[in-house]
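As you look at this complex, bear in mind that one protein chain is not there, while each of the others sits in place.
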Amino acid sequence: MSSLGARHSGGASFVWHTEDRAAGVARPQRRLSGVTTSASLDLLRRLFRTRFGGIGLVILVAISILSIFAPWFASSGPMELGAESMQPPSWAHPLGTDSLGRDVRSVILYAGRSSLLIGFSAAAMAFLIGGTIGALAGYFRGAVAVVLLRVTDLFHTLPAIIIVLFSVALVGSSFWLLVAAVALAIWPIEARLVYGQFIALSEREFVLAARAAGLSTSHIIFLEILPNALPTVTVQVSLDASAAILIEAGLGFLGLSDPTEPSWGEMLNRGQQFLELAWWMSVFPGMAICIAVLGFNLFADGLTEMFNPRASAKAPKLQS
Amino acid sequence: MSGKPAVSTLLSARDVKVHLRVHGRIVKAVDGVDLDVHPGQCVGIVGESGSGKSTLGRAMTRLLPNVELAELSGAVRFCGEDVLAMAPEAMRALRRHRGFSMVFQDPLSYLNPTLRIDRQLAEALRHLADRNAVRQRSEELLRQVGLDDTARILRLYPHELSGGMRQRVMIAMALAPDPQMLVADEPTTALDATVQYQVIQTLRRLNKERNLAMLIITHDLGMVAELCEHVYVMHGGKIVESADVFTLFDAPRNDYTASLLAAARRLHQTRSLV
Amino acid sequence: MLRHTAKHLAQAILVLLGVVVLIFCLLQSIPGDPIQAMVGDMPVPPALRAALEERFGLNEPFFSRLYRYLANVLQGDLGYSMNYRRPVFDILAERFPRTLLLAGTGYSLGIVIGIAIGIHSAITPHRGVDQAWSSLVLIGYAMPTFWVGQLLVMLFAIQLGWLPTQGMGPMISRATGFDWVLERATYLALPVATYTILEATRVARFMRASVAETLEQGYIVTARQKGLSRREIIMGHVVRNSILPVITVMGYSFGTAMGGAVLLETVFSYPGVGSLMVESVRARDTQAIVGVVILIACSVVVMNIVVDLLYAWLDPRIRVSSSQG
Partner (left out) sequence: MSTPILSGRSIVKTFGARSWFGGSGKAKRAVDTVDLDVNEGETLAIVGESGSGKSTLARILLGLSTATSGEVAFYGRSMAGFAAPDWVTFRKSVQPIFQDPASSLNPRMRVDTTLSNVLLRHRLATRATLDSAIADLLGSVGLDADQFHDRYPHQLSGGQQQRIAIARAMAVRPKLIIADEPLSSLDMSVQAQILNLLVELKTSRNLGLVLISHDLNVVDAISDRVIVMYLGKVVEAGPTRQVLGNPANDYTRSLLAAKLVADPHLARARRLAMDSAAASATNFNPSDPKPDLRGATR
């Protein structure tokens, strides 16, 4: 991942010497630190000006609403076996019914709750673990950093799904254990990223100036460095959430997720046995996963573009 | 123009406009510039950041980076041909055979880090018949810019060279098609003072020995005083003053030029020196 | 270069040791009966219990147990699978080549195709083509591995009936020579295709960004100034320099591909280490699980070394600085 960071620092030295910098004064003032509505609105506006950010956000909001208010959109509860089994899509069951006679649409909606919850909470937990470790290593350097980074490397060596399977095998797979297992698998990326940001930022002159002014370590970490690392970290948290959803789906597919919760992966597991008879049992839950993951990825893309206009996806074309 | 008769102009720009779209607003980076360079003449464009001098240089050499252009107009005649109106193929031919190259501030990023110098020089010498000729010419070019250990330098990668050597390699590359003119954008800004001085001397020597015309884009009045015969002062996308270097320094007509000179004199206020 | 290699080898060995120690510590930290945890969800005969206690020195202090464990692993003794009733090493030796064939082929094809797509997407003058590639890649990037497998099965095996749905060959095959290869290939086609699609999207995404970055570099301007044609610039300057950063992430990407094996082999009932892992997790066959984990860690570490060396070989900046120390 280090190469990603390095790539942003390169680039042609040509700078647009326009009056833009001075003219920035005339721009409407932004209060980034304040949580005023105008600031959030402004951020939103900037996000929607990117190629995909807006679409990503819309997808995320839509699937959150659909699953949080699942009862409004579902025809039956997730465990209700009312209908005839394995019916193809129809007016009554637009996405068909599964082998147990459940309405596929309803199960997808309810299953979205656990998928999204696992996505958000595993990403948050990974951020807490990885962020703390990365920040500690990045701020204190030296032996602390060496030890922490080596531990990070160890976890980073193993593919996430392997770590999750290993933990599930050892401690079981109730919902929160699963969240912890997924977080355990994805935190190293977060740690590396935060470490990289801290290294880069703590060499920046405003941090040196803060140190020279005698400001406290906690002031420097939380008020000088962290706010500037946040954009990059937010992007990674969003990507982590999508990774978590994929991992959870994988576990469900292997029949190893929490059996008491309906989940998209578990639906695909069931569908696998009926690939020849009921394509809808696999296609629609898979689509749900795909859309959720896409939402997080697009949102992350949009944020990247918003925070770093140079990384804008409008690729430069080779001129003659 | 400092003794040289203005027989013909090598490069002449007329009413060049480069308007850019930045964040939805139109920025008139270059706004109606006229400029002439005569054969063998060393001309300076001096201005501060935001004056549009770099944009002008890149527009004239058709090397504008990927930006949204609102307007690119005017005429840039190089050896009588309108560069801005040229077809891409013709432009390539012009660059290959007559050379209309620009040397930039940061030589490291303008050399490909993964190729040895000989490969990169050879690309500019494809008109030569065989490898021996290319090699001979490469060594000759390096010697012309004051690099003597040619055989070794040709085998090195850019990161193995010092800043001054890199910049001279860049100049050597620009000299490959035996051009009549060289455009340089802040060619010594990234270099140490002593190395900067060497590169300036190299440029001056090339100007004298090969009668190479030069257009030097810089913010440094010291460099202008050292190297240029004629100076254009740029401010806010426009040329605010155009004069012979001595006239400009002795009796500036424009207020902005005068303020620049005053600042320079404040900074160069010498107490111990000559 | 030699020093560079030696340094990386030493680091790799340390990482591997670290992984084994980490696994050991995890196993130790599980509450409850360690013998039971080691054996899994199966009754433990007293004779076995005694043997295991003796073998792992369970009554000895922590470090001496760790030492014994490491010594066993280093000698290739990965324990005994209760589920398969065979030594774990033997099972892995039988299954790993199959996984390598599957994941390795898909991974390599995916990289090549992904690089091609990334380059084409970034340099095509048509915005539409670029948009189309980008959208495809984004969607591919969001699809779960096993779901892609399922879709391919539904399309090519069930709807079109061109290819078999699962397994790695018929139980009894009479085919020989070329036919045998072809038969094998038909069984491998769908899982390999799944791998390829997923790896290609990952690589293409990265490659496109890398090419876009390269196109903004100063040396591209220099190349244009030399009057090089579009084609010459792309072949001579863009491709090689944009592949470099992609190489750096290939090691980790290989790990992801190995992880993907777990899911894909299950979709296609392919008897590799991935399905071994899943079966062992289901059977709580801890020794086998640990064996797979160590094996995958090894393969990722080896791949990382390969990638490091490849990178050092391709990028003169590393090559020279490392040879100078």
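Think of it as A, B and C in the order they're written, each chain with its own count starting at 1.
Basically, a contact is a pair of C-beta atoms (placed from the backbone, for glycine too) under 8 Å apart; a residue touches a chain by one contact, two chains touch by 3 or more.
The model shown is predicted, which means the values in this text are computed figures rather than measured ones.
Asker: Give the residue, chosen from B:G74, B:G99 or B:G164, that touches the chain omitted from the document.
Answerer: Per the contact definition at the top, the residue touching the missing chain is B:G164.
Asker: Of the residues listed, B:D34, B:E48 or B:E71, which one is in contact with the missing chain?
Answerer: Of all options in B:D34, B:E48 or B:E71, contact with the hidden chain holds for B:E48.
Asker: Considering the whole complex, not just the chains shown, which residues of chain A touch the missing one?
Answerer: Within chain A, the residues that touch the unshown chain are 21-22, 24-25, 27, 29-30, 32-33, 146, 204-206, 208-216, 219, 223-224, 227-228.
Asker: Mind pulling the chain B residues that touch the left-out chain?
Answerer: 48-49, 146, 159-166, 192-198, 200-201, 219-226, 245-246, 249, 259-274
Assume only the chains that are shown with their structure count from here on.
Asker: Could you work out which chain's C-alpha centre is the most distant one from the centre of chain A?
Answerer: If we average the C-alpha coordinates per chain, B ends up farthest from chain A.
Asker: Distance between chain B and chain C based on Cα centroids, please, to the nearest Å.
Answerer: Each chain's C-alpha centroid was found; their separation is 51 Å.
Asker: Can you give the whole-Å distance between the Cα centres of chain A and chain B?
Answerer: Going by mean C-alpha positions, chain A sits 48 Å from chain B.
Asker: Going through chain A residue by residue, note those that touch at least 2 other chains and give them in order.
Answerer: 10-14, 316-317, 319-320
Asker: What positions in chain B touch 2 or more of the other chains?
Answerer: Only 65-66, 92, 104, 106, 109 qualify.
Asker: Mind listing the chain B positions that touch chain C in their complex?
Answerer: 61, 63, 65-66, 92-97, 101-102, 104, 106, 109-116, 120, 123-124, 157, 159-160, 170, 173-174, 176-177
Asker: Can you tell me which positions in chain C touch chain B when the two form their complex?
Answerer: Against chain B, chain C makes touches at 216-219, 221-229, 232, 236-237, 240-241, 244, 314-317, 320.
Asker: Going by the contact rule at the top, pick out the chain C residues touching chain A in the complex.
Answerer: 14-15, 18-19, 22-23, 26-27, 30, 37, 121-123, 125, 130, 134, 138-139, 141-147, 150-151, 153-154, 158, 165, 208-213, 215-218, 220-221, 224, 230, 233-234, 238, 245, 248-249, 252, 255-256, 258-260, 262-263, 266-267, 277-278, 280-282, 284, 286, 289, 292-293, 296-297, 300-301, 304
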